[in-house]
Each structure stands twice: as structure tokens, then as C-alpha cells.
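Excluded from the complex is one protein chain; the other protein chains are retained at their positions.
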Amino acid sequence: MTAQARTDAPAVLEPVAVAESSARRTWRAFRRNPLGLPAVVVVAVLILVGLCAPLIAAEPTGYGPDVLQAPSAAHWFGTDNLGRDIFAEVVWGTRASMLVAVCSSALAIALGVLVAVVGAYFRRLDTAVGTLVDLMLSLPVLPLMILIAALAGPSLPVTVAVIAAFSWPEVTRVVRSAALSVVGLPYMDAARVIGGSHRWIIRKHLLPATAPVIVVSVVLTASRAVLSAAGLAFLGLSDAQSWSWGRILYEAQQSGAMSSAWWTTLFPSLAILALVVSATLMSIAYNDARNPRNQGR
Amino acid sequence: MRRRSFAALAATAVGAPAVGGVLAGCAPSPRPGSRAAGATLTVATTTDVVNFNPLVGNSRTDYWITDLMYPRLLTIDDAGNKQPWLAVKYGYHDPKTGYYRIRDDVRWSDGKPVTAADVAFTINAIKRDKPAGNTTFGQLTNVARASAASATEVLLHLSKPDQTVLREVGFWMNVVPAHVFGKVSNVATFANTGDWVGCGPYTLVSAAKGQAYTLERTEPYPWAPGGKPSLARVVFRVYPDINTEILALRSGEVDLIANTLPPAQVDVLRHTTGITVRKVPGLGYAHLAYNMKHKPLDKLAVRQALAHAVDYAAIRRVVLQGQAVSTHSSPIAPVLTAYADPSMAEYRHDPAHARRLLRQAGYRPDAHGRFPLSLRMIYSLQDAVTAQWASMVASDAAKAGITITLQGMDRNTYLAKTDAGDYDIYAGNFAIMDDPVTNMALTYLPGGAINYSKVDDPALSKLITDAQVATPDEQRELVAKAAHLVRDNVYDNVVYMQNFYVAHRTEWTGFVAKPSELLTVVDPASLARVRTRS
Partner (left out) sequence: MTTALRFAGRRVARGLLTLWFAVTATFLLLRLLPGNPALAVANPNMTKHDQALLLHQYGLDQPLIVQYGKYLWQLLHGNLGISFTQQVPVSSVLLARLPWTLLLTGSALLVTIAIGVPLGVLAATRRGTVVDRLVQLGGVVGQSLFVPSVGIFLLFFFGLWLRWLPIGGAYSPDAAGAGWYGNVLAHLVLPCLSLMLLQIGSYVLTLRASLIDALGEDYCELARAKGLPNRAVVWKHALRNALLPTTTLVGLQLGFLVGGAVLTETIFAYPGIGRGIYEAVTQLDYPVLQGAFVLLAATVVVASMLTDLLYGVLDPRVRTR
């Protein structure tokens, strides 16, 4: 069939105009949620800090003369056991932590969405996909991450790969159920009847329909990745070349400073908390706003 | 309706702890009232016991606990000299027959005497079963077999003359009771998990994995004042995290932390009321080994440039908080007064000189002053202090235009890489380098087990092999020559020798600090004398 025929597919059910107005409505509802906007601001600030790290503080290297100094005007967040400035470490850590979050989430989403959509669209594969996802979800994730990271040798790519490898099933699970609810709808059948190619139908119909779920997954997977990476780093399984929030905490733990120098752990922990909380709140607010059922009640 | 659904949900939730409760109830039965009266010392450690068999080397806690039960033939003083313990005398009847004469007043906790037959059994069992991780096994290479000439004399029949074997085996080997360990067919696979028979000062009575290990006084113990160890009980408790461990000490839940303190915590705890910090002399060293099998580290100039790039004093001041001393770039630490040569000098920290050396060797820096020299340095992430100075070495090297890529890794990966020689620079440390001749043989002879720089210098090898069969006076001279050779050719780069600190509650006294982080204040000689201040 021709491209003309494709656009002729039932217009009522593939509504561009409606989508636009629903986006506006979602945005309005989102703004009404008092937790939504502040969360967006915090995430934006953290992203900015990560991008502009070199402009904010010098890269913490080597050592400094004053070890384990409490916060002061010279060192806003105090110094660590080698006399390095913790503020600079947290700023530079933002970069590495964000990088791990973005990369592992991107990888997990790509894989997870692919598996979910293929499974949902080609019904014969669905049982296999469902079983695989269930099996993956039943694996003990953290112990396996520790095992792989320890054996493969800790580095940024390994951390990203390990986190992505255990995050995609959750993405698949969520996206799959959203996709399944769409494939049964009349306009999908119609698109098939008029002979749209599989790839076209998936790209034009299935993916847009699951987009909101994917957006939420991206945010949640990324924020969980930050926590997982910090946990691995705390067990000594992080890249020694770059600063991440987890590494600051790991060094505080190794030097026995956690119990006596509160600033070594408070600030990186707060950074983790700020990012994960605001990312989660953002996705909750978005979810609430997008669901018409949640509005006006 | 509502009640039913709720009840069902609650049932699963309640079910689990109920099961847990029942199991927990059976697993660790409350300890029966102890027989021995007196004080209990609670010791914190970060590693759990892996294996109770002293012939199978494993975690540090294994070492500490089994050391309180199974005696050594010799002990060690602060200068690394071997001193009598179970053996009162040792020597050679002829070049191929060594002997230990042991005390006759030591008894196992079941009343049987500790005899020469136990010592001979232990040596022969190690030779026969090759327990994994056993340090003594490698030292017994030249021992054909051992026998008991009498109840108090052990003979070592050597396959070739070996001047170091008696000292090394005497210090590193724990003697086990033949009437217990002899009952199993293979001592290498014997787990020794109960009904312990030790000679004291304390012997295990109960063990809860991941939790606590309780030892009770064993009498008579001839090394304790009056033959009676001062404590009724020693309890080791496991705190995997050093921070929790410190909190437990501050709250009084434990009386002593057996692990040596992270350098930055020494000052903090020194100023904490109720806590006393005590120095433990070091006997090992931390070093950098440049893999000479990898180009361009086979070039002396490159190794020298690397050595001159490091700011040794800063590492000792910042990472070690001044708790380490220089060995003057010699593999013989100054505490080994019999061997150390005070005329040696540490590699000068001089980045400009390092650059000059590289230029002379034909290297040309780029526009940013960086030489085309990129090296990989491995170290274990479980070794916090090394991890810290490794990063300082890398930033120092960058100032001299040399790029060092840090490869901190899990201990097992590190061991595998070390074994495969897969590194340019190796950063690590040895806990005890007590016997210069033995250690030089392992470190600098081609094929030596810890020859991490892969050095193969015939002149150095000759000095070492000569020393192995020389008299003690000749040994001193040969060792000094070898040390100069190592320093001048940068076959090894010793960064420092660390002194350690342990912390205990102030109400306890009588600790004896034995050298190295392996012995510290939990050595039998110390714990047999510890008491509360009164």
C-alpha cells in the first residue's frame, strides 16, 4: 500500500490534535501538583551542576594540608581524610553519578522497550517474553551485581552494563502491559488490515501509545541506577579514576570517618537523596497529571 | 470479608518471622553458665572466621583466634629477631639435620602434653597434604621429613643445607595436637569446627558464624604469670564495617579493636575520653614494583624517572598521617637493625630530574609537557591505605609528564592479574618481612613467588643464593650489598614502613604490642596478661 493509504487510517482513533491538547492538559495538571515543579527544578539544577562541574570547582586530585576539617568558609562541605575539598568532590561526583544514571538507564530502556514491544506486537513471542521477564525479575539482583562487578573488575562501563542488565526486565514489564492494552484496540487492527508494515505500525502507533510509560521508566530507572551505583561503590566496586557520590561515601567508610566526621557522608548522601527523590516525584506528578481519571477528583 | 483478606495478607507477613523465630530459637542456644570465673575481654574484628584449621591460612581473624590455641615454636621481637617460645633452643646437628628443643611443661587443654611428636606430625602433615594457603609449606621445600628424637627434641631432615628454614618454620607454623589432627586422613580438608583442643592461653568453646567467637582460659599456661592466663574469657565479635566497630568501642560494647586503625582515626580516638590508643611497631613495607618484562620499564632511566616523580614524604605525611617511616628506598626496613644500612638515601622527590632522565633516555614531551609514556598501575581496593597513596603516585607522575592509569580492583582480580604479570606497576604491601635472606630470595630471584618486578639480575641472584648458605655474619654483608643493588637499579621501590595503632577501652591494661598488624596486641603473649585497671 502507499503512504497515502496509511494516513487514511481512521483519523478519529489516531488523533494528532487530541494528543496536543492532552499534552497541554497534562502540563496544566502537572503544574498544579505542588511536588512536581520543585522536583523538576532540583533535577535541572543537578544536571546543570554536572555539566558545569569544571566551572564550579577544581577537579579534586592529590591531597590537601588539612585533613578531616569540618565545613568552613574555605571548605563549604569540609575536607576528607586526604584533605581534599568535599564540595568539589560532590560537584564532580554529580557528573559521574549522572553519567552512570543516564547511560545505564538509556541502555536498559532501549533493551527493555525493544523486548516489550516486540513481545506485545508479535503475540507468538509474548509467552516467551513474559517468562523471561519473570525469570529475570526473580533473580537476586544486588548479589548478582556484586558478583559480576567484582569478577569483571570495577570500571564505569562495567557498572553501567551491570545496572542496565538487571534494570531492563522491570522496564519491559511496565512497557509490555501498556503495549498489550494498545495492540488489542481497533485502530491497531485497522492499521494491520490496511497493510501497514510491522515496523511502521510499531513506530507510528505502538511506541507513541506507550511513550508516557517509557518516560516514567526512564526517570525511575535512572534514579534507581544512582542508588545501585552508590551501593556498589560503597562495597568498593566503583571506578577509581573518577569521582562519584558513591566513591566519596566509600572513601569515608574506608577511612573510618563516618562515625566521627559527619560531613564526609552527609553531603554526598544528600546529593543522592535530592536526585532520587526529585526524579521520583517528577515521575509521580507526571503520572498523576497524565491520567485523566486523577484530575478534578 | 475485610477481616479475611487482611488476615490472609497478615498471614504471609507473620509467617516469615514466625519461621525465623523458630529457627533462630534453635540455632544459637543460649550459652551455658561458664565454668571459669574472671574478666571477659571483648575484641572487635572486621573479618569473620573462615576456617578454624590453623594449617589452612585464611582471614586475619582465623589467624588471631587459632594463634591463641596452637603454639608457635618461636616468636619475634620488635627488631624482627626470632625469640624462643615453644622451642627453647634450635640449631643444626650437621648441615642437613636441624633440631628444635622444646619445653616440657606445656599441655593441651585435654591434659595431654605438647611433645616433639606433635611438632614432627605438624611438619609432616603439611608436607603430605599441602593445605591451601599454608605459609609454611613453601618454607619446607628443603625439608625431607621431620621426626621426634625424644619427647622434647624434633629433628628436621633436610634434602640440602638451608640456613633459614628453622627460623622461618619456627615463627610461621602453628603446632597442632597430633592426637586430634592425626585422626583425619587429610589435614588440608579438616574444618576443625568443634571440640577444640588447644594449648592456650585460651581455647575456643563456642562459635556463631558472622557473630561471635568465645574462647576460655586454658590452664596451666607456662607463659602467663603464675601459669594462669589473666582473663577468664576472650570474645571476638565481628563488625564488617570499621565505622560500626569504632562506635561499638566508644559505646563500650567492645573493649578492643583488633584491626589496626585507619591512619586518619588515630588522632580522633586519641582525643576520645575512655579510649587509649597504643602503637604497634611495623615489620613490613609498602612498595611499588615496576614490571621489567614490560617495555619500557626494562630501561633503568624510566624506572629512575618514575622513582624520582613520587613525593614520598607527602604520602607518609598525608595518607599515613606521619605514622610511617622511610626505609631509605631499601627493602630492608630500619627496624631490622642487624641488617639495615643507615647510609642509604631515599630517592629524591624531583619531578624536574625525572623529566631530565626521560629526555636523556630519548623521550620528547608534547606541547602539554607530557611524555609518550602511559603505564597501568594495579592495586587492591580492599587495601584502603594503598588505594589512597596509589592515587597520589598517579598525580605525582602526571606532574613529571608520565601518565599512570589507576587500576584499583577487587582483591581476587588483583591476585589473578599479579599472578599473570598483567600490570606495568604493582602497588601493594607485605605485612611481615622478617627474614631478609628468605624474603630477598622470594622477591628478587627469577621465578621467586613474589618477584613482582620480574627482576633477573645474575649479580643480585648470586648475592642472595650465597647468603642462603652463609653464616649470619656473612649474611649481613651480602644482604647489605644486595639492598644497594636493588635500590640503585630500582628493582623495587619501597615507599614506607608503617607503624600501626590499635585502640582499646582505657580501663584495660597489660597489653603487649607485638610487631606487625598480624600480631598486634592480640598475640598470646599479650592477651595472657591483659587485665582491668584496679
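A and B label the chains in the order they appear, each numbered from 1.
Everything that follows uses one rule, which is that contacts are C-beta pairs under 8 Å (C-beta built on N, C-alpha and C of every residue); 3 or more make two chains touch, one makes a residue touch a chain.
None of these values were measured; they are calculated from a predicted model.
Only one residue from B:G133, B:P225 or B:P372 touches the chain missing from this view: B:G133.
Checked against the full complex, the one of B:P95, B:P240, B:G322 or B:G421 touching the unshown chain is B:P240. Touch with the chain omitted from the figure is made, among A:P65, A:P143 or A:G184, by A:P143. When the missing chain is restored to the complex, the residue among B:N58, B:T203 or B:S453 that touches it is B:N58. Panel shows chain B; residues 1-2, 4-5, 8-21, 23-24, 26-28, 30-33, 40, 42, 48, 50-51, 53, 56-58, 130, 132-135, 137-139, 189-191, 193, 208-212, 214, 235, 237-241, 243-244, 247-248, 250-251, 253, 382, 410-413, 415-416, 419, 442, 449-450 of it touch the chain omitted from the view.
Touching the omitted chain from chain A are residues 34-35, 131, 134-135, 137-144, 146-148, 150-153, 223, 227, 230-231, 234-235, 249, 253, 258-259, 265-266, 269, 272-273, 276-277, 280-281, 284, 293-294, 297.
Definition applied: only the chains that are shown with their structure count from here on.
A straight line joining the Cα centres of chain A and chain B is 44 Å long. Interface residues of chain B, counted against chain A in their complex, comprise 241-244, 246-247, 250, 261-265, 268, 314, 318-319, 321, 381-382, 384, 387-388, 391-392, 395-396, 405-410, 412-413.
Interface of chain A with chain B (complex): residues 61-63, 67-68, 81-83, 150-151, 153-154, 236-237, 240-241, 251, 253-260.
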